[in-house]
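The complex appears here minus one protein chain, its other protein chains still in place.
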Amino acid sequence: MTKLEVKGVSFLYGKGTPFEKLALDNVSVSFEKGKITGLIGHTGSGKSTLVSLLNGLYKPEEGEVLLDGVNIWQKPSEISKIRFRVGLVMQYPEYQLFDETVRRDIEFGPRNQGLSDEEINERVNEAIRFTGITEDLLEKSPFELSGGQKRRVAIAGILAMRPEVLVLDEPAAGLDPRGRREILGGLSDYVKESGVTLILVSHSMEDMAYYCDNVVVMSDSKVYKAGTVDEIFSSATELEAIGLDVPVISKIASRLKACGIELEGKLYTVGGVRDAIINYLGGNAK
Amino acid sequence: MISDITLGQYFPGDSCIHKLDPRTKIILTVLFIVTVFLVNTPLGFLTILLSVISLILLSRISIRVILKGVKPIIYVLIFTALINLFMTKGESQPLVDFYFIEIYKEGIIRAVFMALRVILLIIGTSVLLTYTTSPISLTDGIESLLSPLKKIKIPVHVFAMMMTIALRFIPTLIEETEKIMNAQKSRGADFSSGSLIKRAKALIPIIIPLFVSSFKRADELAVAMECRCYRGDKNRTKLVKLEFRGRDYAWFGIGLVFLAAVIALMIIPSHITGILPETVYNVFFYKI
Partner (left out) sequence: MDNYNIRALRCENLSFVYDDDAEQEKVILPPPALDNVTVSINRGEYIAVLGHNGSGKSTFAKLLNLILQPTYGKIYINGKDITSEEMTEDDIFDIRSKIGMVFQNPDNQLVATIVEEDVAFGPENLGIERSEIRKRVDEALKVVDMTDYARHAPHKLSGGQKQRVAIAGIIAMHPEVIIFDESTAMLDPLGRREVLNIMEKLNREENITVINITHYMEEAARADRVLIINDGKLLADGTAKQIFSKVDLLHSIGLESPQGTELLAELSKLGYDVPSDAITEDECFDALKALLSQKGGRL
């Protein structure tokens, strides 16, 4: 079921100045409810612009953004309500922390929503559970935390608003493998439990292949291709044609297939290729 | 996007004004400002107006850009003009006399010329200096001009370095402010409604992160500079050395002639009262 839909959207930066630049060119794409959709593309392909149109930070020049079938710009004065329904976590979100304690910082969004203390408390607890923040951190200053912890607090601040759609721009950028796994794994659990719609922007094809259900590929301000993870990553050559990486494991898998070795299954994760190989070899370990 | 604002409004080019040594331009600008404040006759204004027009033509900066530069000060202009219009008392009968408002002929003339003075000042200095000089060479120029002050232990180099770093980081910080604003808007922050106090409070979530990140940047930059062996101006050389060339001396000459001409126009009139027809004299040498 479609939750959020972008229809024929175009967007210009610096309209009317010498710096005018078309960032989105007649983009249409839909995001399914309860699924994780990955957004991939080069820097400058338009994906970050698309992301900031989804929660109404910018208004499209043409076309519309539909949330549950309703144009989010129908009542421009109520756009801030849309921002509570479509939560956006920007790149390197740790820069947004400002309050005295971690708890108060996470509460900032929910307070702006005008919720009761009790409700806020419940949401903070939920948010820290999925982002792996321990309770003892709640009364600390966010500026005392490590980089990875700050990142989690920033994400928790958006989760606590309980948005129906959650958009994250490179939530794991700059983190080590364990940090990536913990953040992305927590988000993945959150989707399963709460049924929110998650949109994930990342440069890491390995992460995309592992965590996403669907993938949208952007190139040159347009949607280049959209489909399920299987559909997108099974054609490694197409992604490579527009200069994007594919997971090393799927490169190896497609080279094996090219040699006439008929592997079948999810050939874009380590586990998937392993199972395919075991299957191919008759399921018995030597 | 706000990050598109070019700082100092420098427009790269290779016109003869662009090519001048920054120190020449700084000195000429000072001369220009002095002249604009001294001038007090229509003929003097005409001289300055013509020279500003030739500066614009020489700099090859489009007239649209220049008018855009005047736009932000339009209220200052109107305010200055109005003050002069109402506050100037003339000798003749007031043209308008409405309760406490009295407008004299002198007031109108003065208002027009004051506005003109401000406009010429803005356009002249920006064409001569800010539009045609990159911030960095401006800093170099100031450092070089102030270098005699080093003898009395004023850390000129340090100030110049601070200015360079400030110039380098302003666009970065503007970009960052926009980013933080968007992040807080996404958390439901509202910067545009409510009482003044409420709005001021709404700025806290922007200002604190901005400070925190600026301190972090400063810290990292300091380490990076140390790694690149920065130790003040001790034993330091420069890639670009400022050098006066022929054209700089030529321009100094022009500038001095210009100043002399305006001063002459202030002194001469009383000596030539009999030579020119009285109407011409009254128009050209009317004391504003």
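First chain written, first letter: the chains are A and B, and each begins at residue 1.
The working rule: a contact is a pair of C-beta atoms (placed from the backbone, for glycine too) under 8 Å apart; a residue touches a chain by one contact, two chains touch by 3 or more.
Fair warning: this is a prediction, and the values are worked out from it, not measured in the lab.
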| item | value |
| --- | --- |
| Touch criterion as defined above, residue of B:I83, B:I142 or B:L167 at the omitted chain | B:L167 |
| Of B:L82, B:A224 or B:A250, the residue in touch with the unshown chain | B:A224 |
| Residue among A:G14, A:P76 or A:G147 that touches the chain left out of view | A:G147 |
| Contact residue for the chain not shown (choose from A:P76, A:G174 or A:G195) | A:G174 |
| Residues of chain A (touch criterion as defined above) contacting the omitted chain | 42-43, 146-148, 173-179, 203, 206, 243-245, 247-249, 251-252, 255-256, 259-261, 270, 273-274, 277-278, 280-282, 285-286 |
| Contacts of chain B with the absent chain, listed as residue ranges | 12, 134-136, 164-165, 167-168, 171-172, 175, 216-217, 220-221, 223-231, 235-241 |
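Rule of thumb we're sticking to: only the chains that are shown with their structure count from here on.
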| item | value |
| --- | --- |
| Centroid distance [mean C-alpha coordinates] between chain B and chain A, Å | 47 |
| Touching residues (chain side chain B, partner chain A) in the complex | 1, 4, 176, 179-180, 182-190, 204-206, 208-209, 212-213 |
| Chain B contact footprint on chain A (complex, rising order) | 13-14, 17, 19, 52, 55, 57, 80, 83-84, 87-90, 93, 95-99, 108-109, 112-113, 143, 157-158, 161 |
